[in-house]
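One protein chain is absent from this view; the other protein chains keep their places.
What follows is subunit A.
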Amino acid sequence: MRTIQFREAVAEAMSEEMRRDESIYLMGEEVAEYNGAYKASKGMLDEFGAKRVIDTPISELGFAGIGVGSAMNGNRPIIEFMTFNFALVGIDQIINNAAKMRQMSGGQINIPIVFRGPSASAGQLAATHSQAFENWYANCPGLKVVVPSNPYDAKGLLKSAIRDDDPVIFMESEQMYGDKGEVPEGEYSIPIGVADIKREGTDVTIVSFGKIIKEAYTAADELEKEGISCEIIDLRTVRPMDHDAILNSVKKTNRLVILEEAWPFGNVATEITYQVQSQAFDYLDAPIVKINTADTPAPYSPVLLAEWLPNHEDVIKAVKKVLYK
């Protein structure tokens, strides 16, 4: 099968959908003439023209809201945030308008919109540029939250997100855009809300999502050498969450480690922990361990950042702990 970069998978998904449906447009900072700040919309201005691939000034509140307004009136916008850190400037339009419109109007007005862009840390960018907001958006009824971890999933899930009739938050990573992976030539999509078992295993379940899952792969490779078999579940969608996939795995392995790049207070891992203890308590042979980023804003200094961000060694430690090794 051919191999393409994550950024190419994103561009392909958007382009294929835009060829299929004239009401879709892509809007955001540097998406058109610059081909995307991270080149995730390369070639799209050339193909679709300035009417449908639209550069904006730095006005997140304005263009997020214009996206929502146009979705109320027939468009299916894809709104790119250069990163989700900057979406905070426009988050009112996402939370108060996109997420609520259908409910407030008694089901009369739906908002088929995708807000996408990179999320979470990307090296030494410090406090304001290293934030993971998956759990913030996942907390909000009315939104769906998708977080792919490889090019294949990114393309299939983005196509589903664009076709979805409700608002979808689609979160990528600066550090994944260059990742390569197998993506078939032909048409396919991946349903929202379905997790994926990235590796089958028997001794312990590791649940993760987004770019940090790579640390789980590394840990699993190391642990395999010691005879420990890890099952790795990639959530792929954070809201709605595929509880069955997690529960089925935990019922098999009886042990759960959750790796999530987010602050530890009230995050996605916390929600999984609640669900598993309430629905599979009797299957657990050890308390669940969650691994997160430190309970502080992201530091700049490389030594502090290394401490702040979880890595494969933390995963190995956690796996051994739930195995009492």
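Assume a contact is a pair of C-beta atoms (placed from the backbone, for glycine too) under 8 Å apart; a residue touches a chain by one contact, two chains touch by 3 or more; residues count from 1.
Keep in mind that, in the parts below, contacts and distances are computed from a predicted model.
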Candidate names "Pyruvate dehydrogenase E1 component subunit alpha", "FAD binding domain-containing protein", "Aspartate carbamoyltransferase" or "Putative transketolase N-terminal section"; UniProt protein name, chain not shown: "Pyruvate dehydrogenase E1 component subunit alpha"
Residue of A:16, A:166 or A:314 in touch with the missing chain, whole complex considered: A:314
Contacting the left-out chain in the complete assembly, out of A:15, A:41 or A:85: A:85
Touching residues (missing chain, whole complex) on subunit A: 29-30, 33-34, 37, 55, 57-62, 85-86, 88-89, 123-129, 263-265, 289, 291-297, 299-304, 307-308, 310, 314, 317-318, 321
